[in-house]
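Omission of a single protein chain aside, the complex is shown with its protein chains in their original locations.
This part shows chain A:
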Amino acid sequence: MGAFFWELTFFSCLGLQILDSSHNRTVRQISWSPNGNLLASASFDATIGMWEYVGNEFSFIASFEGHENEVKSVAWNSAGTLLATCSRDKSVWIWEVLPGHEFECVSVLNGHTQDVKMVLWHPSLDILVSTSYDNTIKIWTEEGDGDDWHCAQTLGPPGSGHTSTVWAASFNATGDCMVTCSDDLTLNIWDSSADLSSANDDDSAKWKHLATISGYHDRTIYSVNWSSLNDLIASGAGDDCIRIFSKSQDGDQEGSQSYELVQKHEKAHTADVNCVQWHPKNPRLLASAGDDGIVKIWEVVGDLPHV
């Protein structure tokens, strides 16, 4: 393996529709509901916007507020029943999706000591991950069967973890592994297979650090995405490069894992790469977005690893 080649695919992209007039400051992130009918947007204007796709058109259906300042990220749970948001105000909010396009805040999670950069749900369970400027990753779960959410675990120093801002996280297909990226120029791989719902202090019921991928990135890593179709990890960084990592086939000892760089694309953009995202259905396609204002679609040419 390691024989991948890139090809830039030029789609003739039709501007389907421009969604404006809902936010008056930067829109930092958008997120599709699992059924694809709703689109949520997180904005520096401290609000979350909601759009519905009906009759071949997006209509603006709701805007909700609560955060004190910039909303940095928004994410849907796998069932599409819960929405999470996070903000520079250090909090993470969980919203319940009610009938009639109502969104009700069911929990405000405080625990991070700084700006929260990203929220992300586990691919099948109602486990929420948040990453922060305070260098930690927090895992939130529901307590019992009520609406009481609490921090089940904090991943970070001392011991293992990142030494600067954690910008993003991504799960593999099954959710038993998670990757995080940071301003400290490393990626961390975590074993996320432990069942955190059995709230005890037993060490076996915790997520664990598996590997650190260091020495590859030259500037802040802003984005990481683990493909659920080909098991490859893509990273986008402030050095304008896109890199692809894969689990090493050899040297797979018990309890430890290593990852290798299988592809590096220099000058993927002419400025920082802010986001990389694998296609959810086509294992060969990767989209990237840069500070150069451009979105690029990449096609992997060559053999893909078997999942």
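In this text, a contact is a pair of C-beta atoms (placed from the backbone, for glycine too) under 8 Å apart; a residue touches a chain by one contact, two chains touch by 3 or more; residues count from 1.
The criterion applied here is as follows: contacts and distances are computed from a predicted model.
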| query | Which name from "Light-independent protochlorophyllide reductase subunit N", "DNA replication complex GINS protein SLD5", "MIP18 family-like domain-containing protein" or "Trafficking protein particle complex subunit" does UniProt give the chain that's left off? | reply | "MIP18 family-like domain-containing protein"
| Out of A:Thr9, A:Thr26, A:Ser59 or A:Ser160, which is the one that touches the chain we can't see? | A:Thr26
| Which of these touches the unseen chain: A:Ser164, A:Ser214, A:Gln249 or A:Asn282? | A:Ser164
| remark: Touch with the missing chain holds, among A:Trp51, A:Phe64 or A:Tyr133, for A:Tyr133
| remark: Those residues of chain A that touch the unshown chain are 25-26, 28, 44, 69-70, 72, 88, 115, 117, 133, 164-165, 183, 219, 238-239, 270-272, 292
